[in-house]
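Please find one structure pasted underneath; my questions will follow.
Only a single protein chain was left out; the remaining protein chains are all shown in position.
So, chain A:
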Amino acid sequence: MKIHFFIITFFLMLSGFSRAQENGMVPVKEGTFVPLYGASSKKPVLVKSFYMDVYPVTNAEFLNFIKKNQQYSKSKIKGIFADKSYLSYWKSDFDFGNADSKSPVTSVSWFAAKKYCECQGKRLPTMDEWEYAAMADEKKVDARTKKEFNEYILSWYEKSKTYENKIGQTFKNYWGIYDMHGLVWEWTSDFNSIFLSGESRKDKSSDKNLFCGSASVNATDLMDYAAFMRYAFRGSLKAQYSTRNLGFRCASSTKPKL
């Protein structure tokens, strides 16, 4: 009897796990942090609890999406939604060619990424959410001051073609999320709300139309080179752009439906 009970609970747990994995999201608890840019007052930003995909979206998953939403295929997507490099490494509309099915999909525009998440009943994470979830290493919610953590991120910038790697091969962070660093860059919903003009040295707080993020004036941590590069990268993008190193994952404010 006891053993039966145990087995049943075990199976229940197992099915619960597999469902969670199918769904592929984990909760990230509410908290505050000071982003590199955006807080000229250097006041912490509040990030409410949300759910985040464990992995970036893969080629196989994106192919599945395109089959159902053919207006987002390579040949049919409208010019205002994607530039010419959209899915440039795909052989044709429904063939990602030599790329691995478990590698992250890249060369997608912001519009396509946004649509993908909407079709899953999700959305793109905000930049604050992304940065908040990404500041965790394996053990700490905020590992930004750890030397090894920063070196790990920076070392990724020096490795080429990491977009060819499979998802889930970097480390699992505090929240249970993989690949925030070391695989590809990722779109955020408000990637251009903080705008580094091309000239990072002149971005002063007085320039109110742009964002007040000067590399030397307004950043909270001048040694956080890794973060500088992420913000600079986002600053160079437009929503119809797609690049080979840029993928995405989805988030959700509410508990994902099973």
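The rule we apply is simple: a contact is a pair of C-beta atoms (placed from the backbone, for glycine too) under 8 Å apart; a residue touches a chain by one contact, two chains touch by 3 or more; residues count from 1.
The definition used in the following text is that contacts and distances are computed from a predicted model.
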Protein name as given in UniProt for the chain not displayed, "Tryptophan synthase beta chain", "Ferredoxin-type protein NapG", "Copper-containing nitrite reductase" or "Paraquat-inducible protein A": "Copper-containing nitrite reductase"
Per the touch definition above, residue among A:S92, A:T145, A:Q169 or A:S236 touching the missing chain: A:S236
Chain A residues that touch the omitted chain in the full complex: 83, 85, 88, 107, 151, 154-155, 157-158, 160-161, 185, 196-202, 215, 223, 225, 228-229, 231-233, 235-237, 241-246
